[in-house]
Structure formats: C-alpha cells, structure tokens
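Omission of a single protein chain aside, the complex is shown with its protein chains in their original locations.
Entry: chain A
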C-alpha cells in the first residue's frame, strides 16, 4: 500500500534542488556513494543493510539523512464510547516520508544549531510534515497527532528513533550502515550526506536508492492492484480448483 509514483523528472528536480540547497558549498569537499543502488524485496526478504561510504577533504562533521518517498497518512485517535475503544478523531497528513533515518559522526547538538537542524530535517521533530489544509482541529490536537504519527512510525521501525553512527577511518574516509527493515516501503529513497563546518553546510551530495519488490510476490501485488477484476476471477478459479483437487485426493485414500 505504501506506493508513491516515482516520476523520473520529479526525481531529477528533487536531486537538483537538494544539490543546490547548500548555496556556497564546495561539492568536491565531500564525495559519497552506496554499496548498492537497488534493493530488491523478494519473497524471503527479512531486511537488509546498505553501506554508505565516502571521503571528506579538510575538517568537519558528517550528517547523513535518508528519506523514503512521501505519502499521505491518516492518524486516528481512539476514544472510549459506551465502554468500547473506537476510532473517533482523525487527521490526514501529507508529505510524510515513508522511511526516515539520520546518522551523524558526533551528537548533532554539538555541531548543528537548531535552525540548521530544522533546515536539513535532522531529527524526526524537524520533519516538515503537517496536516492537510481545511481540517478542523485545535492547535493542541495538531501537535498531539503529529507526535503520534512520528511515534507510530518509530514503533514500526520506519522512522529511526535514534541517530545512527557515521564512523571515520582516519581523517578522511567515513562510512555508515543503513538498516532497512522487512516492512520497508518501496520507491525511490533520497540519501543526502552533508559536510558541516562552523554550523554551516560546507558540502553535500545526494544519492538515490531504489527499493522495489521483485519476484512472484511483487507480480501478485501489482496484478491485484492494477487488474483487480482479473485477480478476483483468478482467485475464485484457484480456490475452486484447489477445493476440487482436495476432494479428489482424499476420496481415493
């Protein structure tokens, strides 16, 4: 269900925007790449690691921000009605990254001020997610629902609740391990590595990572959503055949 359309032109624009974001950055001061640019979710997928590695020139700290494709999310709150807990109030959020993780070479507060943390979306509280316009809710509810959204995403392992570690090998080489859980949503991920000097972005590089379902499971999923009527008919036919087969097998024995 976590599918977002990944149009190439949109992706290119996003990459360009991210690359030009640090206005006075010297791009050659940081280079980074991934161990793989495609993660295939097969039928036996139980999660995987992707390695981000790179090098910096000169001093500085490295922060890596990973975001999955944006999606809409409905947050519902249960209230007790007649002794039963049921979904009452709901708020719809848009532009919520389906996956989010951050890694840093040092605790972020030691070298990033709040304004820069907010600009680079370092830390889930800084994510620019807000309710869709035109919904009735108090200020308090907006905050509570937003926090609940982040909390539930963290429980599912789709928002990392702790900042990961970027480790240096010597003074120039760095690496960080990005863990993708079994339930990782598909789509194009944007991984941005920033070189931070004196509370400012000295350099940055963005790398896309494509996560897609592959194999019979993926085909079944696509078929179910794109050719729903045919899928339904085939499901019925398979069920009838299976039932008939079962009765034939056990009639003889």
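By definition in this document, a contact is a pair of C-beta atoms (placed from the backbone, for glycine too) under 8 Å apart; a residue touches a chain by one contact, two chains touch by 3 or more; residues count from 1.
Following the convention adopted for this analysis, contacts and distances are computed from a predicted model.
When one chain of this assembly is omitted, its UniProt record names it as which of these: "Carbon-monoxide dehydrogenase medium subunit", "Electron transfer flavoprotein subunit beta", "Glutamyl-tRNA(Gln) amidotransferase subunit A" or "Probable membrane transporter protein"?
According to UniProt, the chain not displayed is called "Probable membrane transporter protein".
Of A:55, A:73, A:118 or A:210, which residue touches the hidden chain?
Selected residue, touching the omitted chain: A:73.
Under the stated touch rule, tell me which residues of chain A contact the chain that is not displayed.
1-5, 41-46, 71-80, 83-87, 90, 92, 145, 148-149, 151-153, 155, 182-183, 213, 217-218, 220-221, 224-225, 228-229, 231-236, 238-240, 242-244, 246-247, 250
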